[in-house]
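Structure provided below as structure tokens; questions to follow.
Note that one protein chain of the assembly has been removed; the remaining protein chains are unaltered in position.
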Amino acid sequence: MNALISLGYVVSAVMFIVGLKMLAHPRSAVRGNLISSGGMLLAVILTLIQVQVAPGLWIGIYILGGLVIGGVAGGVMATKVQMTQMPQLVALFNGLGGGASVFVAAAELIRSTNPAVADPTADVLIAGSLSALIGTVTFWGSLVGFGKLQELDLFNKPLPIPQPQIVNAILAALLVVLTIVMVVTGHLWPMFLIIPIATVLGVTLVMPIGGADMPVVIALLNSYSGLAAAAAGFVINNNVLIIAGSLVGASGIILTQIMCKAMNRSLTNVLFGTMQPGGGGPAGSDEEIYATVRSTSADDVAMILDTAQRVVVVPGYGLAVAQAQHAVRDMANLLAEKGIEVEYAIHPVAGRMPGHMNVLLAEADVPYDKLKEMDEINPTMGQVDVAIVIGANDVVNPLANTDPNSPIAGMPIINVDKARTVIVIKRSLSPGFAKIPNPLFAADNTLMYFADGKKAVLDIVTAIKELG
Amino acid sequence: MNALISLGYVVSAVMFIVGLKMLAHPRSAVRGNLISSGGMLLAVILTLIQVQVAPGLWIGIYILGGLVIGGVAGGVMATKVQMTQMPQLVALFNGLGGGASVFVAAAELIRSTNPAVADPTADVLIAGSLSALIGTVTFWGSLVGFGKLQELDLFNKPLPIPQPQIVNAILAALLVVLTIVMVVTGHLWPMFLIIPIATVLGVTLVMPIGGADMPVVIALLNSYSGLAAAAAGFVINNNVLIIAGSLVGASGIILTQIMCKAMNRSLTNVLFGTMQPGGGGPAGSDEEIYATVRSTSADDVAMILDTAQRVVVVPGYGLAVAQAQHAVRDMANLLAEKGIEVEYAIHPVAGRMPGHMNVLLAEADVPYDKLKEMDEINPTMGQVDVAIVIGANDVVNPLANTDPNSPIAGMPIINVDKARTVIVIKRSLSPGFAKIPNPLFAADNTLMYFADGKKAVLDIVTAIKELG
Amino acid sequence: MNPPRIMNCRWALLLVLGLTYLAMPSWATAQGDAEPPPDSPVVVVETRTAEEALAAAAQQQKWTTLVASLTIFVLAVFIGFELITKVPPTLHTPLMSGSNAISGISIVGALLVAAGTDSGISAFFGFIAVTLAAVNVVGGYLVTHRMLEMFGSRR
Partner (left out) sequence: MNPPRIMNCRWALLLVLGLTYLAMPSWATAQGDAEPPPDSPVVVVETRTAEEALAAAAQQQKWTTLVASLTIFVLAVFIGFELITKVPPTLHTPLMSGSNAISGISIVGALLVAAGTDSGISAFFGFIAVTLAAVNVVGGYLVTHRMLEMFGSRR
């Protein structure tokens, strides 16, 4: 029996590996996720068989109750959430996972420090306090990330602490000391200090990081929670925990690096380059910058488009807010019927999660070959007649190239300013995610169309049809 | 102590993995091989420390003697061998490795069936007989491969057996039965049957396979010997054996597939498509085919080259035999001085080992960007003025495309026949590796220059210089 | 493409060595301690010698297991590094969410704790852990699936 269970765990580990491998390739990703979830199901079933040996009534209720309550809650959240809120949800789930390891570690520590059971061995104590520590930081860090992604005001104010880095260093040192004390003395009390201090650390670590960088932070915290799971695996001698945990740990670190690279930043810069809210912009107030802004109307836009040969649509977060993807597709089809070439320029971090724009446009059945990646389209931007920017802001902000002090400095952008005419559709001159003004809006070849994204596009479609 | 040794084995396994990873990328390959050999050294040292616990005089002499004799022999062979003979040498080494596992298994079996020690357990018997079996097949199979690559006549005759496949199946079945008998009874005697039968199987398995396919066969046998090492690791509970063995086993199978793909054949076709010596060629005797062959001289070739703008050199096995690589480089430099563009078209299986031509030309310091892969140069073959084929035959044989019964049917070739003029330098009209005639030699735009490769090229160089 | 991969490989090596180092205290303990691991079979031991023998065997087993675990850890870290190279940006979010779901494997630990404890408070902690982990696992896989489905339609 035991034999079969151990072998089953090996199979489940293999399913995680195969699943993760397939998840990393577009064509097989869906199946990969299914295989990986199958591995998880197998692991849970095996564990249930294993513990079933002597379950009391209460324990049975606890286990089944926990599984049912948690499963239903997770299922409902996952199915009800809107596309635009998925990143927040992932942050939340990650936090809950961290919370789970805190409670596992706490329960295990309480049990093993109970003198009736056995003296706790040093490695149980180490792994237990490590996973409590990592779990707590993950929990609170992810919650702060959730708040930032949800754009809750509370989380977007800078911390009232002058030097968060130094505070963090002190907290981390304290945690190390407490862990050592706990391992050496074998007492439980440092735990009651470790958890609150780790809580503070989780908050102060993530608070100063800009919301735009949250996906990276979440990926990193996720990687750490994987390592915590592996540590737990060492304690209870469970290979599937070790394998799955270290898989997640390693792939999370690589994923973090890849994501940083897509934003052209280093990991240290992401983690320790403190957020500069609004500051560091170009000299001059918004009014000066935006003195030469010209606005336009649907009819004008239709006329401009009528004479164009090559049009590029640059979608951003506003497209998701306005849910304008279907309208945009209709507009593109209309233009294509007139013999105009329409393409979409996809910036890797447009929107609020990597691949956000691909997902939205795919939902509206935009053909895959019309979506061009930034590196592909930038060299040909000079031959574009009209670039229509819909709800994008930071990803087309030339300050990224020109102002080394700006919070987005160094991020590669889509060079719409090279197009003959740029039409920007948004509701106002208010800034985007990075909270900085955008000189593009005042450029000579830019026309602003102030309206909700969906309404604007529908009006343009009507105007084009009226033109004939 | 034991603890440190086990950890050391883990480090050595990691070195194998990192080494193999680096070996698979051109820039890091040299360092990868060094790291992997470092891992091996570490493993050997650890083992020596481990066994040193109680070595008698004789045992010490055996161990050190074996290491020294074997190491020196291997080192001398590896440094003295000529470039063209490296494939044979690898086959030989592979065979010796297989032989080593036979003796390990035999010694272990003798020891464990010795009633004074302990009853042999079933898994020791299984793994022991498995590795004896695989080892024997590898040993003899590799030796046959060695003979074929060395072009020893003995090995290039077809077997005097009508249906080698059936014979092989019977032998394999016999081996399975014997292994089962051995495991069930726990006796040693089936071993004395297993080894001779496996010997016969090794020979009859590899004999019918064409020498051109030997690299694939060796890679496959190597993969099996890796699996045998892993099996041994299970018996003696040694993780480094398991890891290194299964690494080699898995990567060998993938490598086999990649190599088959480069030859555009399936693995089954390679292994069971029996060699058809000379047969299956196009209708008509050699004389008929070669009726319209025209030959040429160094002076004529120099004149043709003088008016050319784009020249492609197609090297083959004959270049290696004639050691003409330096002469060819000189000729190319001379032509380049005259403003003629010279490139080299490298077929993936030209020569006697993959990458053979790259190695040869690199030795003569031919610039890397002049070497074009087959897929790269074939589409532009129509714009080539002169194609100089030096010692290549099968890789430019149009029968691969036209005659579905030919032994090289389906192999992609370099389409030299599309060039305006083709000059073929070889010593005679005798066939190449596949032992089939080549209609290219009789084509309208082909001129044959019958001479040793090196001499021919040197003469051409002289003639070009005389032309001025 | 080659240089970054090699860099990754150095990275992996560094990480592995660092973690091996981290794991040191734990193996040192394993060597020093000579008590049977908590999950070894419960047997009635009558003589001192037998006890010693058992203890020695247990120590040996503990050590072997630890090295095996470490090996498995190292290999899995390698696989993790290898699998996630060159992922297209489109897949970053699903991959993050999918690997977050995999890290929900700590549900196994939660289940064992919830079932294995005798004290009331730690069983209740187990219950909370199972609940949270279940949210993570079920929600994580479902939301990943929903994201991926969106891409699915177009290929």
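Note that the chains are named A, B and C in the order they appear, and that numbering of residues resets to 1 at the start of each chain.
Please note the rule applied: contacts are C-beta pairs under 8 Å (C-beta built on N, C-alpha and C of every residue); 3 or more make two chains touch, one makes a residue touch a chain.
Remember, it's a predicted structure, so these values are computed and weren't measured experimentally.
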Touched by the hidden chain, restricted to displayed chains: A, B, C
I'm checking contacts with the chain that's been left out. Which of B:200, B:321 or B:359 qualifies? B:359
Touch with the missing chain holds, among C:72, C:102, C:115 or C:133, for C:72
Candidate in contact with the missing chain, chosen from B:147, B:245, B:318 or B:407: B:245
In the complete assembly, which of B:258, B:336 or B:467 touches the absent chain? B:258
Residue, one of B:96, B:181 or B:442, that touches the chain absent here: B:96
What does the interface between chain A and the hidden chain look like in terms of residue numbers? 2-3, 6-7, 10-11, 13-14, 17-18, 21-22, 25-28, 237, 239, 243
Interface with the unshown chain - residue positions in chain C: 40-41, 43-47, 49-54, 56-58, 60-61, 64-65, 68-69, 71-72, 75-76, 78-79, 82-83
Tell me where the left-out chain touches chain B, residue by residue. 13, 16-17, 19-21, 23-27, 29-30, 32-34, 36-37, 40, 43-44, 47-48, 50-51, 55, 58-59, 62-63, 65-71, 73-75, 77-79, 81, 83, 86-87, 89-90, 93-94, 96-97, 99-104, 106-108, 110-111, 114, 118, 121-123, 126-127, 215, 218-219, 222, 225-226, 228-230, 232-234, 236-255, 258-259, 262, 348, 353-356, 358-359, 362-363, 365, 367-368, 373
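Basically, only the chains that are shown with their structure count from here on.
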Let me have the rounded angstrom distance from the C-alpha centre of chain A over to the C-alpha centre of chain C, please. 24
Roughly how far is chain B from chain C, centre to centre by C-alpha average, rounded to an integer in Å? 42
In chain C, what residues contact two or more other chains? 12, 30, 78
Residue ranges of chain B touching at least 2 other chains are none
